[in-house]
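Written below as structure tokens is the structure these notes are about.
Only a single protein chain was left out; the remaining protein chains are all shown in position.
A and B label the chains in the order they appear, each numbered from 1.
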Amino acid sequence: MAVLAVLAGVLIFLAVEGGPAVFYKQGALPAHATSFWQLAGPLAFGSLWVAVIALAFAAPPAIGVALAATVYAPNQRFGRLLAAVLDLLAAVPSVVFGLWGLMILAPLMGPVDAWLGRYLPWLPFFAGPPSPTGRTVLTAGLVVAVMILPIMAAMCRETFALTPTTLMEAGLALGATRWEMVRWAVLPGARSGMVAGAMLGFGRALGETMAVAMVLSPTPFLVSVNVISSDNPATIAAFIASTFPESRGKQVGALIGLGLVLFGVSLLISVIGRRIGRKAVPA
Amino acid sequence: MIGRMTKVAATATAAGMILAALAGCAANEETPGDGKGSGSPAAKLSGTIDGAGASSQSAAQEAWRGGFAKLQSDVVINYDPTGSGTGREQFTEGGVAFVGTDAPFSLDDVAAGFGSCADGSGLVEVPVYISPIVVAFNLDGITELNLAPKTIADIFLGKIAKWNDPAITADNPGVNLPDTNVAAVHRADKSGTTENFTDWLAANAKDAWPHEPAEEWPVSGGEAAEKTQGVVATVTSTPGAVGYVDAGQASGLGWAAIKVGGAWVSASPEGAAKAVGESSLQEGRADTDVVYDLNRTTEAAGAYPLILVSYLGACEKYKDAEQGKLVAGYFQYVTSEDGQAAAAANAGSAPLTSEEGLSAKVSSAVASIG
Partner (left out) sequence: MSVTALPMGGGHTGPGSDFAADAAVPPMLKTSGPSLWRRAKNRLAAVAVVAAVAVTAIPLVSMIWTAVARGSQRLDLALFTNSMYGVVGQGGGLLHALTGTVLITAATATISVPLGLAAAIYLTEYGRGQLAALTRRAVDVMVSIPSIVAGLAAYALFSMILGPGTRSGLAGAVALSIIMVPVVVRSSEEVLAMVPGDLREAGLALGAPRYRVIRRIVLPTALPGLTSGAVLGVARIIGETAPLLLVAGFTDAMNYNLADGRMATLPVFIYSQWSSKGLDAAAYDQRAWAGALVLMALVVVLQVLARALPPQIAKLRRNR
């Protein structure tokens, strides 16, 4: 009940301070927006887009690492060591990810963007023109992918570990290769756990603020799937963080309204995620 | 039913408190026993005042607070570089005793009054931080370029694609400009630097620059970076990149000399102070409200009008008179020769004391506090 009260409180405070912003007109809104939704729509797209990219990059290694820590681990020590390393990665604060992305990763990604723009320009994602600085949605997605990898890997690891040993041994005894055993015995049963992990990671990616703000070169109002150009869609969380300090009065209200939109989006995603998760396991 | 865990949590809190207490006060915050400053001429003060506002001033504030702590060791001054907008709001609400802001209060704000001020008290607003903004670039082996305002406007509008564009080479005879792509980097966050830069562009490149001055970058698209440091990091790591940043932060990069009148002028503290001296006070404000209408199109020799002027705001009379004394003491130090020199050393700003007329107006405004 206390939890209900806290949640209700969060919603009420946000709604009271941010709700009216939906009706604000030009002047009261940041970035010279003419209407609240003109601002919120593209930003919501940007948040989703960064999260999708991050998920696409993080999911395969997360599953791989989880397998390495469970099924493929030579012994228990190794599995535990790997888990500890993942925890360490989870321990890196988001500002440090931001600094690392800005100073180390982005300069490395510049040539990658140029290469993609040169050889794959027929894909809408690589339409270019390539950014010379590497501070693109692609890079931001990569940084966020590294950030959500530990939580996803941890969730997968837990569900993989739940696979009955007898089942795995039976598979191997039947002459299956290790991969076939994973494919037929481990993965199917772990599907709901993997989906839950992916959704948790996606939610984190949606709300990631400082790292995206520091790495991404945003253009407000832009909706684009081009991942290698200097003009990138901005995300709600990063926009709030970079606009808040210089805002006052109604503009702060508008930012809180944006926060409400972000809340709504991530809620929607988690509901959809739970649907998928439920479908994945035939009852 | 939750007794035990509450106890555990309470123990954790207590442990935290003890840890903090054991650590004691920070070594650098211990006040000397007699509390006597090094030959301070002013009366002994004590207490704490909070300020908030422009992040552009933060390095200068660091220097001022460090210097003032030596004069008045019992006074604690906090400055939260939250940004000009939130700073002004907090000062209006009475949350802080003084404010640093890149954009002065509007006359409407002044008429509405301020939270910490006594009834009927006026606003004291003085320019304290004058800093040149540099158009800084990253081109191998080139440390200085001449860039006319129109050229800069076209670069930031994305109309000039290569560094060996005729518009650039024409102004730089003898410089071997490479075929590198131009990557113009602007601020992604709202900032006073952007407002001053766009104001300068609008005044000096009217035909080329169609936008109004604004804290938010008005052109859609292009490379954007968070905070001054984001711009600096991006320009530093990308050959061919160019951005506009506070001169104090652009030391490792090439600087553009801009065209003032008929001559090319590089950014310098003296040139910045001179440009302020060439400007006139905004009309309709009280004597204590020293706000400049910056003359961006001055043609005075040596003046560098691409500058950022950041103000400190305070009440003439405070509800709490003790607070007034502290603010007065601090502002006197900030605007003194020592204070301005300290800021110049840590932040690379222009001492306002180098312009006599300016300095006199500021000290008389500050004298009215308290």
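As a convention for this text, contacts are C-beta pairs under 8 Å (C-beta built on N, C-alpha and C of every residue); 3 or more make two chains touch, one makes a residue touch a chain.
Predicted model only: the values in this text are computed from it and were never measured.
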Option from A:W100, A:F125 or A:F221 whose C-beta touches the chain left out: A:W100
Identified contact with the non-displayed chain, of B:V76, B:L281 or B:A367: B:V76
Sole residue of B:K227, B:R296, B:K325 or B:K361 that reaches the chain not shown, by the stated touch rule: B:K227
Positions on chain B where the hidden chain makes contact: 1-6, 8-10, 12-13, 15-17, 19-21, 23, 25-29, 50, 52, 55, 58-59, 62-63, 65-67, 69-70, 76, 78, 80-82, 86, 89-90, 93-96, 227-229, 248-249, 251, 342, 345-348
Residues in chain A touching the chain absent from view: 1-4, 6-7, 9-10, 13-14, 16-18, 60-65, 67-68, 72, 82, 84-97, 99-100, 103-105, 146, 149, 153, 162-164, 167, 170-171, 174-182, 184-185, 188-190, 200, 203, 206-207, 209-210, 237, 240-241, 244, 252, 255-256, 259-260, 262-263, 266-267, 269-270, 274, 281-282
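Heads up, the rule we're going with is that only the chains that are shown with their structure count from here on.
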Where chain A and chain B are represented by their mean Cα positions, the distance between them in whole Å: 35
Interface residues, chain A side, partner chain B - complex: 30-32, 102-103, 106-107, 110, 131-135, 213-214, 216-222, 230-231, 234, 242-249, 251
Touching residues (chain side chain B, partner chain A) in the complex: 55, 82-86, 88-89, 181, 183, 185, 188-191, 214-216, 218, 220-226, 230, 233-234, 237-241
